[in-house]
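Just below is one structure, and these are the notes that go with it.
Some chains omitted; the rest stay in position.
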Amino acid sequence: MYDNKRLGFLFVLPFVLGVLLFKLTPFVMSFALSFTQYDLIDPPEFVGLRNYQELATADPLFVKSLGVTMWFAVLAVPLRVGFALLIAHVLNFKLKGINAFRAAFYIPSILGGSIATAVLWRFLFAKHGLVNIVLAQLGLEPIAWLADEHYSMWTIVLLFTWQFGSAMVIFLAALQNVPTSLYEAAEIDGASKTQQFWRITVPLITPVIFFNLIMQMVHAFQEFNGPYMITEGGPLHSTYVLALYIYDQSFRFFNLGYGAALSWVLFALVGGLALLSFWSSKYWVFYAGEKDKK
Amino acid sequence: APWVHAQGSRTLRFAWWGGAARHSATLAALRLFEQRHPGVRVKAEYMGFNGYLERLTTQIAGRAEPDLMQINWAWLAMFSKRGNGFADLNAQQSVLQLDQFGADDLAYGQVQGKLNALPLSFSARVMLWNESAFRRAGLALPRNWDELFAAGPAFRRALGDGAFPLDGELYDMMLLAQTWVQQRHGTPYVDPLNRRIAMNEAAALDWVRTYRRLVNEHVCTPLPLRASLGGAEKPTEQQPDWVKGRWAGNYTWDALIGLRASTLPPSEKLALGAFPTLPGALDSGLFGRPTLMYAVGRSSPQPELAARLMNFLLCDPEAAKILGRTRGLPSARSSLAVLQASGGLPPLELAAHDQIQAQRLAGRLRRPAPLFEHARFLKFMREVFETVAYGKTSDLDAARRLVNEGQALLQRL
Amino acid sequence: MAAVNLRGVEKTYPNGFKAVHGVDLDVRDGEFMVFVGPSGCAKSTLLRMVAGLESITGGELRIGGRAVNDLPPKERGIAMVFQNYALYPHMTVYDNLAFGLKLAKTPKAELDQRVRHAAQLLEMEHLLDRYPKQLSGGQAQRVAVGRAIVKKPDVFLFDEPLSNLDAKLRAAMRVRLTELHRSLREAGQPATTIYVTHDQTEAMTMGERICVLKAGVIQQVDTPTALYERPANAFVAGFIGSPEMNLVPAALQDGAVAVGGVRLPIPTERLGRALAVSGEVQFGLRPEHIGIQPEARPGTVAVTGTLRFCEHMGAEVFVYFDVGAQAFSARINADQIGDLLQAPRGSQHAFQFQMGQAHLFDARTGVALR
Amino acid sequence: MNQVEATRTPWLRYLTLGAVALVMLYPLIWLVGASFKSNAEIFTSAGFVPSQLDFGAYAKGWKTSTEYTFATYFLNSFLITIPRIVVTVVSCVLVAYAFARFEFWGKKTLFAIMIGTMMLPLIVLRLPQYLVFREIGWLDGYLPLIVPSAFATDTFFVFLLVQFLRGIPRDMEEAAQIDGCNALQLLWHIVVPLLKPAIISVIVFQFIWTMNDFMGPLIYLASVEKYPVSLALKMSIGATEEVEWANVIAISVVALIPSVLVFFAAQKHFIEGASSSGVKG
């Protein structure tokens, strides 16, 4: 049945139509825009590769923000995915009241980019905020988190990490698909809980780990809320991520053409990384439901 | 055809942003307008400030903007570079009481000869002092630059390191410093009439130095400090130090006086300060522009009706009564008169208004360059001053950047 | 020292079903104990409780003298073959076998040697690189067995480890597992073994003792021969032996049973306790103790039966016939069967009942009378 | 259920969990506390405990400064969220099923396109998308917010479901094919139950994300009577006027309730996978 090509295509048809109807035009338009100068008022003016040329050669802000974005992704993605996996693992224990904990851990993600998050995060990382109080308790020097270009990145990285709820929920769901009997077999084989986690759980949920890595990478490269709300890209552009720059260019400076060019560079970057990940997944992702291929 | 026009020609779309008071007052005024114009329905598209510009931008680009909209003065330069971004109100002179506005007021809404927008109110910079705090420091309110600069060390001595006579975010302090330069060199940073930087390198250097002096002499709260306290752009009234009276002043828009006062305990008394002026200054250096403006959409199918609504909101005495101060003290003379007659205006704000009007009437308030508050340009200026504030650049380098890069940037906007 | 002792062990599943009812059992150190019993009688449950995979809801379990009720599986020194194999789908066969050893930090060379040895024993060296989903049922089962035997545990738990193998391979495996057990004992590392099976041959040839279970209750624990020859009750009698023992209601009187209208005298040495009884009993006689050729064996009685049908099994033929209203089966050597194979359904024949092998059970309780 | 039994030292677990949970809950607790505070109090203390307990802020916040109460906005939110969830689940499950199980022409390309559509920042697509919907004539309505989801354009969910499905063995599906299932029945009777945890998380995410979505409604909805909660929440936050933060915060707290409830209702299903089963041995 599964090699009925027509049926398979019928099932993806909604997606094909969706792409044609709602995605194709915007994509093509934005790609076309990236070769123009467009300020919303006057019709776009074709400028060829000028936008790309400019960002490659004459835009230190782009270079800076590209670096910031990559650094952010490098820090934030493993932290969020790792944390989510760890907590999901812990929350998968049978324990009284575990439901409440699950909800508690998800709350930050429900709050999303709300005012409360912004206000709170600024409170936490303010000079006299909770974080510094804790540091002081540990006998450490207080840190001007929001005002120090070397530390400001951490505030948004931690915010990103803190909102690990969705990844956690996905992991929780994935953990259910690991057959109990395998844990039993591993237990008999003498595996400790930790070993079971690393050698049974992790390999068997690699499809979902892979999913979370890819998605969080995509999200991290497009992260906007944190830097926008908490640090406003500063200080000294130390948290001026690409998404912020694209936003500024497109919707504050009205350089829609340039913004589109920036976006497509980001697209190429993320796409390249994703391609790399997909290629690597052959070697570490295990699909129980996949027929082997020739 | 877009939905906007499909709803019959007697529906007017009117967009504004604001807070609770503004919303309910405006809605009431609109009801009155509808009563007066049977068959006309005004569709109120209002919201908070957050996202307003994004939506408006999208709508304008999609030619689906409201018939009447509330805008910022600075947006004129972005949406209407050649005066074609909004409907030309000159065509609606018959329904607009332009005579209620001063020539200067009208000029703010003019782009290349086209009247794109009318001002609702005018706002400029004032010195707002916390009298009680100064009393605690044992100081008198500063009346001129020297006293202002002197207040810094005095405050530190009297109340400690964390106390400052003046607070303001980076932009506020840039403007304050510019005021000094303008009084001294007689020119603002950007030429109001031509696309060029008006300051020479020496003036720019003074600008940077004045800013640095404000910080170094403990007059104003340094940028890194503000940032470390929870964000460089956190408004003054949200600063615990302001609420507790440890930061004793604010250089800000007169329109914000009420907001700044709102978190202060009753024990703290605010006062309007004298505007510091260098002896022999040609120009007050005061920075002011319309707070809000109304514009009619360029693709509006009923510009006349929209203009009528605009006129009603700006000049109608009854509307003025209903709207009150929700959009500042009106620029339209008749409306202002109505408010003044009905009394109850807070004295501090009235005083500020008078202070500013006095400068305007004396011709000492120069209209700023339209591009000065362009987002891209603002970002550039902030960038330079941020590097100054964080000590990442020499004053001279900063001044050079301001002149050279600023010049280049202006050409491209 | 790894005797396994169960004292009043009980298991109630979360849904309220009581699967194990106070089981007392002592498996001696190094003993090969076989569990048999009908499907669903809690063999796996017991095994899993010994392994520590299922909580013990009552009673006490000791391994090597230590109470282990609350000890996690990995500290019990056991190896187990799961009924459903539970192979690690993401590991090759080699890695499945090596997993336990790797965890125990076995030196690489030794690990490799042990894995290959087990693979060889189980005739699956050519499968080492495969993944479980590329295996046939029997191959997967052998991997499951292999995973247990690469380890050197104190206790082996086998849950129907050979059920999916063909007769020939199964026979070979049977011998190899028995030899493995023997060699371990001879090497002074006796491994106590509990072995669940449905295969009579396995049970009879491998088990030093057999434990017969029924609905979570032990029926009898004894050596294979004893079980066969002296079943403790009708259930055991019927369960052990294939085809199963003929068990029919009968009236016992004066040392003879009346079955389907025929009176069958029972030799006195077989009567035992039943000597004094008279009334309803259950009379049991194994199919192999019914012949068709007249024999001069003492106590053999010729009974006329009505033929129902014959099943030809190669070396032997199962003959089904009725005596009165009672159904009987006989197991006859193929070379003795003669014309019976062609005889029509319903024809009458003489059957030789070896009454010296007869069993009598209490009609109500089923307990053996002897 | 396939939860691991926690064996030892539960109190240690509780302690760690509790500590971490506190960090996680801090903002919520703070929010609730702040809903009883004055502006000055809100901006000066990071503590939770308000100086008085006055539910006025809730009443005032609920009434809003607009012509409508929050009842309208909540209703609007549900009018967007619920249909959107329904169409999302249906379309995404279908498409994911096709990607994970079927062979068809262009599968790899389509899959790449699917992943690709997530990689362009939404900001740059905003304007083109707006123009598309303007052309269709759907502005100032809920259709632009709902209809695209009916075409599986929320590729995050598609990808999520694909990854789950690829990890689930095909045995049951084979059995069901023998039992006479056609592809749709297979999907409904076998795949959906096995995917339940994943589908539930899709529902939860879509609910919460749609409830929180600000930009979408902002762009496409102009009429106040159509605003969802996310827009209405920021209605009274002007730039230059005094904001009664307690009201805003109070209503933010209320706005969280549906999401929290949905999460609570759903969460037992995250941990009730059906596929971990089989025969014991």
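Order of writing sets the chain letters: A, B, C and D. Residues in each chain are counted from 1.
Heads up, the rule we're going with is that contacts are C-beta pairs under 8 Å (C-beta built on N, C-alpha and C of every residue); 3 or more make two chains touch, one makes a residue touch a chain.
Every value quoted in this text rests on a predicted model; they were computed, and no experiment measured them.
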item: Chain composition of the complete assembly in this structure file; value: A x1, B x1, C x2, D x1
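The working rule: only the chains that are shown with their structure count from here on.
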item: Pair exhibiting more inter-chain C-beta contacts, A-C or A-D; value: A-D
item: Intercentroid distance (Cα basis), subunit C paired with subunit A, Å; value: 58
item: Euclidean distance of C-alpha centroids - subunit B vs subunit C, Å; value: 94
item: Rounded Å distance, subunit A centre to subunit D centre (Cα mean); value: 16
item: Junction residues of subunit D - those touching two or more other chains; value: 127, 131, 169, 214, 234, 278, 280-281
item: Subunit B, residues touching no fewer than two other chains; value: 54, 61
item: In the complex, subunit B residues that touch subunit A; value: 53-54, 57, 60-61, 78-81, 84-85, 223-234, 375-376, 379, 383, 386-387, 390, 392
item: Residues of subunit D defined as touching subunit A within the complex; value: 1-6, 10, 13-14, 16-17, 20-21, 23-28, 30-31, 46, 91, 94-95, 97-107, 110, 113-125, 127-129, 131-132, 147-148, 150-153, 155-156, 158-160, 163-170, 177, 182-183, 186, 197-198, 200-201, 204-205, 208-209, 212, 214, 234, 248-249, 252, 256, 259-260, 263-264, 267-268, 270-273, 275-278, 280-281
item: In the complex with subunit B, residue positions of subunit A that touch it; value: 39-42, 122-123, 125-129, 144-149, 230-232, 234-237, 248, 251-255
